[in-house]
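Note that this complex is displayed minus one protein chain, with the remaining chains in position.
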């Protein structure tokens, strides 16, 4: 936790997220709050004793708060005894991105890079279609995560994932000139857009649960339905919609991973491969970073039960699109 | 072929379908038509010598024609030498259903039974939605086949398949009262509706090819998109659309057979089972009917390579919903 | 637990099943019984202190008993302190069906419906064969469960499952007239008969364990062996036995679910589909009923890990063949 | 064909099997026989012109005949023009084993070795059971093949396969002393006994087709039913029958190869492994023997599409239990 | 065939490859050569009548020859009647690359780009190891194809495939900075090097057959053995060899495609993905280019039986690394 000492150093103060909160009673019947506080460095169990609920002093999951308190030993670990707590105010100047696991670039910067690419499309229908979809989802797109699990999902993770694939897509187009640049880039930008309807996410950018519709239809089919609707509203041709919708419903590559159709043209195939590549790289980097050099990770369920090897020869540490919030457990 | 003798019995005359037609030249350079003529009893190779193409004397695949000619031996088989040919006229009183493999009930009768069921729905949203969809597709629905292959696909086959499942669905609802009758019946009626956009079919009710969109999106996803569009135009609630769309995209049961999601509520599961049951029964009855009592069919590719046994103890032969156009090869 | 208050209401009294019983010693060396008592509403941990074992005061698993005692808090839950306990006597008038999860219809009623169907068979060999088999197993058939797990298995569950499939079978025969009614119904009635040799079950109708033979041979092969034996004793023809035995050994549909052969004629295929349908409906209804409307169940292992959705739109609640003993956990 | 020249060498004479026979008419309407003649060296197309059918001059598939005739070129190959033909007579002294692909040891010799093993059993029940089964099938057992296809199936092939496994079983028992010798040997001897009811075979020892019962029940289940019947007639205990029946229904190892249960004790597991080993060795030796040293066979469908390598370093050529009828195609 | 008319235009002349050659006899016993001639435009059946074999006039498969002759109709097609034939001489100035399907860049140019990358490695061990391996295989590397089938395999195809992956690898390293550039590039360059020992290839760069060793060990394991040998000869550390060998034996990604281990670190995973991407792109581009815009290809066996769609919107036609030798069949 990035709390800093205040006063004589017994107390600490900082900003954090409420990861869970429950109102309980002590043995003597006095109400208190049982909390888990979290920031991008970790989390800590906390108690707020003698709690009196008031409209201005009421907290729910994912609230962004300022706390002061002190660390007290509890069983084999430490606990945080909250002395003061309040919601973060605009005048605090604290930005949520600094306290939740976030993409390495701000949402705005990433979206700008994406929109610059759209502006460069030769195909006017694709340019219009993609722009309209971005407009429809712009606000949420800026902070939406790409997945539900805390470990794979970070604030603005959806943009981070989208931008990585878009950059890969452009490189591939330079190497294989027969690939349709506009079509592949449009697919890269739109492929996961329906995750915004599939997941319920608080304004902190942390995913809660799948929505009912997300469970029953999934972001592949929901994406196709959405593209169809926005497309028709903007008079996009049947053919363009058909190609884009095919890319969306096939981008998981094989039926066992949810694709309703196998990719049936080159850009659809490429999109599914680049999607897999970015996801795998993120997960492998994440897993490998958490173990010592020269050792193996535990079996990775999502990677066919592989034990991954940390050979300790990573490339440069400069900023890049995969977040580096993972810290080795010590 | 159900051609009948005319005159001294050397010539035969009848109605039939043109299954294929090609204009060729004899060795001497004289044009002739090389035809395959078909009706619901079989097909025959035919020639029309000394052919002169005129606007009124021009033929394409799937045309419904009246022919007169004579049978001539050719290699190990017989060929039909066409003496006269013309398109069928309204005054002929010949109906196409009598000459192509067709469902055992007329399309109109089947659609009536279906619409009577819709009228009985308690759920007004489902009643409205299903009615609107039927209205949109009414004309084609009357004769559309359910599949592309001649053997599995007959004129009005789509209605036949739909009605069988609907009847099964009603029986099931009587036995298990917790099943939602309206929802299951709506699913049964709508589940394959997008086959009308997936296949290209002539007015004879014989399927030609999959459409491009049919190949790239498939009738499951296309069905969901269509329901969504018609649903919104008629102010159907999000929840109802979500349930119906889920039934459509999951009705093939498992991803390997094209389902975008596994069925996730009881009516969706039932729909996928009843769909399979009707398809299997049709195919098994078709295969078994073609071999002698006490023998096995060849391996059936579409039925996990099974050899099926004809035990010769079929039930009554009265009219029922599976066509009996199959004739034993002798 | 359906215990009712007696006296001043501190004590409660009722009938129940002993789900488990163990004789233990207190720290001071005094013997007591550690029990779990159960009825069709739930179960409770119980203690009988100062227990003296006598011939008339000795208890084993699945005994049907009358108890009196009081509820005492224990850890986070309640425990039942037994004051009196004895075996149920005929004069109590308590019937076991009211205290264990049971089929919604009495065994006798269900068997009657089944035998009426047998009486209607046209095929005399099948009529004789099925009657003889029912006679052989009649007594156990009345209360036997269909499976081992408490949740899927209820008193008279085997008849309940058999009757559901038989009803479905009859509906199917009405829709598809080429199906052999007698053969399909015979298969429906006999398909699981060897479960009576496969499971060991107390007279309460609750399954204990698989028998050794059940483990090593399974009810599919055991069924075929039994039919063969009873068939020969009654001079049933080779052909009839062969058809029935095939239906029995193939009724799990595919090898991975234990079928020794794929179903090779229409009635065998139908039987395996109806068996699956009834099993799935039971399990799905059971799982969905246990969660709130608008929410999903946990992943269902036996249903390919699906989360099932309770859409809250079940059909009528009238009596039907799937039991409704499931109560929402609160 | 092992025909030998007679007279001036233009004519050839010998014994052979009729592999197929059809009565046809020449263009002039004269009847003739169109035959395929075969012996263990190969087969040849043959004609018998000017054929007059008489009771003593009538031939069916698998007849064992003596023919004389001459080779005549026909298209790219040779044909045999039959001059004389008649059924083989006892006084000819020709034995069928010399003219059809046969096991390398006479059936009698092999059965003797098997019965000597049975006589050595300590377990009297198993000794009695196996003896009774052999008695029941003795005659057919002597010449029955183990499979339908000509290439994998030879006269007395069933005994050859049984004896190989029995010999392997004995070796294994010497190496692993905890294996039950009597049980494993009993399983080895009985495991395929129901192939005698599963296949229809002429007296030449060449398999024709699967029987209907063979198709519908298979030799695994049929074996269990038979053992059960013979066992009960001879008062064999329930336990012994259960163990033997389990070995029979599980000996194909996994459900995908037809096992109704996975092998659940050591002898059952061993039996299934030894069965596979003998079958694989036969097929691999057969395939490899047909290609030149230093080359690969074509893909072997029954061996997971492997190309097998003939390394040219086979062991000794002395007589052993796998037949060596395969001759390199040149 | 790119033969050009000579003289009065009745005769044609050009350079080509002998794809097959067989010496035969005419009906009158006169020897002639039955040939198939091929160049990068197609192939043609050819005859050389009255052939007299002499040391200087002898031809084998894959010889590069100059021919003159004339086209003569034969059945439904054309045949080439050879009038003159001889081996190509240096003074002809004809280069084989112009007459066989070849990579779009000369081998030398591609190898230069690869070696420039090696020169830029920071890791001296990898630089040394890769250089030594290239030196060992340099000559063959320049023209070796990447596969056996004519359609997927072209002269210098191995370098083409290697260079494509290398270019992709570099792009990926720019986007994800934690990837080890030297390791991934070394893997890209070495991954298929053992194809040079796995395939037997003539100097034309056309693959004949798999070698025996290629069949029995495969280029993955052979690659590891080779790297180990060359590595030890050059004192490369155990660790470096281990990492490179792992990349080689895992580069087919999953066991079913021949990987002896799943990729266990990031560069190994990336290599296997890039390998698949380049192979798929080549095959899809090849298949799609052969059908008309707006239509589908036949099912592609090597691409999970997909029908691929030619949407007619390919990117620029400028030179790139996938060959464009495919010509639409007309």
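So that you can tell them apart, the chains are marked A, B, C, D and E in the order they are listed, and the count of residues begins at 1 in each.
In this text, a residue touches a chain if its C-beta (ideal position, glycine included) is under 8 Å from a C-beta of that chain, and two chains touch if they have at least 3 such contacts.
Just so it is clear, the model here is predicted, and its values are computed rather than measured.
Participant: List the shown chains that the missing chain touches in the full complex.
Facilitator: A, C, D, E
Participant: Quick one: which of D:183, D:199, D:212 or D:248 touches the chain that's been left out?
Facilitator: Of all options in D:183, D:199, D:212 or D:248, contact with the hidden chain holds for D:183.
Participant: For the full complex, which residue in E:35, E:48 or E:224 touches the chain that was left out?
Facilitator: Reading the full complex, the residue touching the unseen chain is E:224.
Participant: Kindly state which of the options D:32, D:71 or D:309 is in contact with the chain not pictured.
Facilitator: D:309
Participant: Mind listing the subunit C residues that contact the chain we can't see here?
Facilitator: Within subunit C, the residues touching the omitted chain are 212, 215-216.
Participant: Tell me, which residues in subunit D touch the chain that this view leaves out?
Facilitator: 164, 167-168, 171-181, 183, 243, 254, 262-266, 269-270, 273, 276-277, 280-281, 284-285, 288, 296, 304, 306-311, 313-322
Participant: Tell me, which residues in subunit A touch the chain that this view leaves out?
Facilitator: Touch set of subunit A with respect to the missing chain: 294, 296, 307, 309.
The criterion applied here is as follows: only the chains that are shown with their structure count from here on.
Participant: What are the mutual neighbours of subunit B and subunit C in this structure?
Facilitator: A, D
Participant: Check the residue numbers that subunit C and subunit D use where they touch, and answer same if over half are used by both copies, otherwise different.
Facilitator: Counting which numbers both chains contribute, over half are shared, so the two copies meet through the same residues.
Participant: Need the CA-centroid distance for the pair subunit D / subunit E, whole Å please.
Facilitator: Chain centroid spacing, subunit D to subunit E, equals 48 Å.
Participant: Which subunit D residues touch at least two other chains?
Facilitator: 212, 215-216
Participant: Given which chains touch which, is the overall layout a line, a ring, a star, complete, or other?
Facilitator: Topology of touching chains reads as other, fitting no named class.
Participant: Name the touching chain pairs, would you?
Facilitator: Here the touching chain pairs work out to A-B, A-C, A-E, B-C, B-D, B-E, C-D, D-E.
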